[in-house]
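Omission of a single protein chain aside, the complex is shown with its protein chains in their original locations.
Chain naming follows the written order as A and B, and within any one chain the residues start at number 1.
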Amino acid sequence: MYNYVEDGDSKTTAYVESDKEKYEAFMARIEAGEKIEADDWMPDDYRIALIKLISMHGISEIMGALPEKEWVPKAPTLRRKLGIMAKVQDEMGHGQLLLRVAEDLMKPLGKNRESLMKDLLNGDLKFHNVFHMPTKTWADAGMVGWLVDGAAIISQTNMLDASYGPYQRALQRICQEEVFHAQHGESIIMALAEGNEYQRSILQESLNRWWPSLLMFFGPASAETTGSSKQDIMIKYKIRKSNNEELRQAFLSKYMPRVFALGLTVPDETIRYDEKEEKWIYKQPDWEEFKQIIRNKGPRSKERLRLREIAYENNSWVREALATKAVTV
Amino acid sequence: MSQHIETAEQAKQDSTYLEALKELLFQLGDDDLIISFRGSEWLGLAPHIEEDVAYSSITQNTMGHAAMYYNLLDELGVGKADVLAHDRIPKQRRNGTYLEKRNGEGTYLEEPYYDWALAVVRNYLYEVFKKIKLEAIANSSYQPLAFVARKVLMEHPYHLAHWKLWMEQLQSATDESKKRINERVQEAWKEFEDVLELGPLANDMRSKQLIAIGEEEMKERWLEEVKSVLVDVPDSPLEKKYGNGRNGEHTTDLNQALDILSEVYASDKAAIW
């Protein structure tokens, strides 16, 4: 569900002069709607951008399982326990699909799953801003399922025609499962919205808490806001179609009427749809805070990484043990 | 009483039958609930992503089985499935004590030093037992239970094959993995026995043909099957170090589990979630 890619210091150029012909053929192929495969020639900045995008997307799914997972053993009924378990399982599964795509792209660079996990733990590989946030009540489990996943669906469906074949095929699978996720989230939210006063209060508090993160979800509107954004290259290479602000507007258009229909409010009294400009006017979130969050300085960044680190390190004996089977079989 | 009881109403006619049936259903439901609860804590923390996904399916299936037994209890007028799962004190629970054991040090929320060797050994030993017990009730005199048992047996072979493979591979890999598995097997030998028992109403369960075999035969069959997979079979007899869960005796690990399991449920019992 990742969309925003921090630029870092990469100054990768598309191709060296001697590859000009290959580059032109490549551009012609993607212009014609053909799909690029892992072993096809591709411009360096295309490969680098894809690796960044897909490994962050994949690892964000894995990290994204953690906040929701907090509510799996606690879910209030057997049906809710099963539903959220299946949903978090899917998130792990999406991580699996995406990491496999990233791993194949990284193979020429001598990297694999192990390198990705190490990059995550040492801070080189970032994960999505929403997954650095705490989940305080059961309503947060619903909010993640409904609006965070809603935002994710907007951003992922936007890449269903991506020029990179393996990514696009993984996204087809993922988006099909997201339909279940969307309804799973709605179901939790609907019960709370139609529930008693306590349930409605935790629901409203949850939306208030998640609002800034939801606005930040798609990343800043332009590079000037935070000093970096790879959105232009994503569009040039036909990885996605729309820019960050267009996606955010699409999200607001799809979900704000539903938010209001449930009798909920958002913590921004100025929000409105401007008929003339045909867009949502809203108060900007604190983009400075956003920068801090994605640098692993969010409210729960350390704890979530710690969970992942323990799970990874503490179980390394298992992988070492079976690695011998890989060698002998 | 005849051998085929078709409905809950019929079962309620004979109080001995009814009590033995309820006891058996609580054993089946509580075992599956607690082991799937421990499985749900593992979600996202397994040694390998692909395994995490596979394990979660087993956990979901198992919790689904628990729900089926609780629904049978609901039909008998004992209470709604969610109430039975979330709102009974430890003394009322009938699961084997070994199944409630924590996954390792820490909790799933903080410092989860969970032990994969425990997960593998426990799930393997449990799934072997589950198969034997299900086969023994597949022709139960209580038709609704026999029907559920046959359905559960349909998806159970994957569960058993999954954990058996993990046992076999870790027992034949490195010195460390052999040692870790063996230590957990030794430990299980001291704690597993009550899982194989049928509790205070065992005789009624047998005489009313709710179940086709007794405790002794269950133990024998179980030992025979696990011995074919265990590389080091402990010499000592099976024990129930932490008491008999079939009698409602439990450890504080069960309290910890129930506190988490029912946290949201208990925050407002009247609410519809």
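In this section, a contact is a pair of C-beta atoms (placed from the backbone, for glycine too) under 8 Å apart; a residue touches a chain by one contact, two chains touch by 3 or more.
Quick note on the criterion: contacts and distances are computed from a predicted model.
With the options "Ring-1,2-phenylacetyl-CoA epoxidase subunit PaaB", "NAD-dependent aldehyde dehydrogenase", "Glycolate oxidase subunit GlcE" or "ABC transporter permease" in hand, the undepicted chain maps to the protein name "Ring-1,2-phenylacetyl-CoA epoxidase subunit PaaB" (source: UniProt).
Touching the chain that is not shown, out of A:K136, A:R173 or A:K254: A:R173 (per the contact rule at the top).
Check A:R100, A:K291 or A:R306 against the missing chain and you find that the one touching it is A:R100. The chain not shown here is touched by just one of A:Q168, A:S187, A:N208 or A:T324, and that residue is A:T324.
For chain A, the residues in touch with the chain missing from this view are 37, 39-41, 89, 93, 96-97, 100, 103-104, 112-114, 170, 173, 177, 316, 319-320, 322-327, 329.
For chain B, the list of residues touching the undisplayed chain reads 48-51, 53-54, 56-58, 158, 161-162, 165, 169.
By our rule, only the chains that are shown with their structure count from here on.
Centroids of chain A and chain B (each the mean of its C-alpha atoms) stand 37 Å apart.
Interface residues of chain B, counted against chain A in their complex, comprise 37, 40-41, 43-50, 52-53, 56-57, 59-60, 63-64, 66-67, 70, 81-82, 85-86, 106, 108-114, 116, 169-170, 173-174, 176-177, 180, 260-261, 263-265, 267-268, 270-273.
Residues of chain A touching chain B in their complex: 62, 65-66, 69-78, 80-82, 85-86, 88-89, 92-93, 95-96, 99, 113, 138, 191, 195-196, 198-199, 303, 306-307, 310-311, 314-322, 324-325.
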